[in-house]
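A single protein chain has been omitted; all remaining protein chains appear in their positions.
Showing chain A:
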């Protein structure tokens, strides 16, 4: 038994104590024999005792009473199968108040009656009336009654009316009774029909009266109006405000001024907007953004908190992706870039690049920029950096003075502006010729047919328009479509790289839309690049399994790897796309045989890729060093590897081991440093012998430059000298430097200087200090006691379980006790029944005996009498 029941019982007991012994509450309270006191052993302060006093007699009698109400009833009806059911509405529903219950019952009854009426009551074909007229008639006569006329009375139902319409006979009768009281001489017997007629007549009369009243009022107002107009002319100059307002409202045509005022009122109020940002502020913002991104990149580079980096990185703002106008910006940049491309003879020093770039940007935007400003931007500026500068840089290594630089810069810029215009015109032409909307191609073939054969500008415009027309914010399916477009574009680029000759210029431009698509859909882009990588790696693995060795992949794969570096940050400690790409490149350098000059070029390309990938993170690549050693080995005349050891793809001797050896003196002399054209990868066979030799020397030049870069990059590594040892040996002891042309010798010296310069520092390693393990302390375990008397310890679940077990036990005991008491009660009942029956029988028997005795007595008395007589 729960607490509440007990409490309630107690309360009830108290009630009863009050109620039962009207004046004798004191009696109950004072009767010490009725009260059982539960003695407490200790008095605990603060503990509220519930059961210190019990009233056993009262509670027993209460229990008995309850049982007689429930159990006894059940017992008595145990052999009866018919049940009495009360189906009256809401009889057992205590939630409804009695009044409501009655109302509901009444309406139900009415409803029943109503339905029955419509079926059986034939007299009742009453038509609906309004003011005593049939509604059907009213409809025909089209608003005879002026509905306006009785606006005042609408909604007010007079007692008579309601009584007449809805009240049935009762109301009328009552009213009649009342009236009867008033005028007694009125003859009492008046039939219902008469009454109704009377009522109707009365109401009609009332109505007529009202109508006449209103008509007269109307007449009066009209009259007033006419009078007023006459007076108005006199008062026209000094109309009071209120009057004017009325007039204005009456005026149907709004004033023009008014309209304007309204319009202005409804118009959105101009928000207090940000002021236009100045150049400095913009630059600063940009700088801050880039700094943030850079910090982000550094964090990823060190591989810290990879888990923490859950939120999506925001690489937005510069090309805000949400609005879908990315390419506008790109185009602008593109222009200046292209301008740079076309301008020739623009020789500049490497160091001047950054400054130059800042200025060129400003000028291309048509804003004269001060020197002070640009210095602030220089560091983080990522704007138009024309590769043409870089390209043209390589021609000259010599120092150029700052003045010359300036001059040439101006010249170059002028030319750039000119060519920019040309370019602009070209693009405009492309824009105007092409249709404005494009659907996203569903398959690669469609994209190809759309782009192939067009000039680069047109292709770009098409791609831009595809993106704009199908921006994800415009329709639901666009996202998926554009995601697919990335894959198709990638494939298209791959195909462009495989055609003969490879359309590298086109690829160069197509990278831009690829980049913007990638910014929009990083997931999809990474997936498609990963797919490409996976295919390539799978192909290579198959080749190794079948042939035992692999060959370098085609130009398309190299381009893909380069694109990966463009699209994704390569400096991350771990990156879902870049890391597999690195592993793949490592495989390229360790598994692929170098058998031709093309292989050398491809290998060097991969080396450059490797270096570019790790240029920021400065990570160590053993394969790169191995490969460079192998390439250098290819260029030395006498094949005795001494002081260095070649690893897998290279062999100390073999048919391809003199791939880079140039013996022709004339070719040596005629060689000039040039960039290796990538198309060499696909068509080398056509070149002449001299060209081949030149290519060889160029490869060597690349190789030497790579060594220089590597040396700069790995300078900080603790075993730098061990890493570079084989290269140093090769350079100093084996390479026939003296035979090489001057430029190459210079490169050689640079590389060697870079290698030799580094100092040797070896600091013995020391482990990180281990945290001292705290000693075990034998102190008492202190547990906070939240509530006394309650079991502590154990987890929350355990406590809950214990509580439930305890509760169950208590309930079980209570139930058993109740059942036992029920049985006792029943047994008592049965006993009393039996006793009653017995006593009944006894009484009856006694009666019988009595009657018999009297009979007998009478009979004897008679006999005696007779005998006497």
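Basically, contacts are C-beta pairs under 8 Å (C-beta built on N, C-alpha and C of every residue); 3 or more make two chains touch, one makes a residue touch a chain; residues count from 1.
As a convention for this text, contacts and distances are computed from a predicted model.
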Choices "Exosome complex component RRP46", "Protein TWIN LOV 1-like isoform X1", "Autophagy protein 5" or "Nucleolar complex associated 4 homolog" - which one is the UniProt name of the chain not shown: "Nucleolar complex associated 4 homolog"
Contact with the hidden chain (one of A:58, A:199, A:462 or A:533): A:533
Absent-chain contact - pick from A:612, A:658, A:715 or A:754: A:612
Sole contact to the chain not displayed, among A:546, A:767 or A:785: A:767
Option from A:454, A:468, A:481 or A:709 whose C-beta touches the chain left out: A:709
Contact set of chain A toward the excluded chain (per top definition): 290, 293, 296-297, 300, 303, 309-313, 315, 318-319, 333, 337, 353, 382-387, 390-391, 393-394, 504-505, 507-509, 511-512, 515, 518-519, 522-523, 525-526, 530, 533-534, 537, 540-541, 559, 562-563, 566-569, 572-577, 579-580, 582-584, 586-587, 590-591, 604-605, 608, 610-615, 617-623, 625-626, 645, 647-648, 674-679, 702, 705, 709, 717-723, 760-768, 770
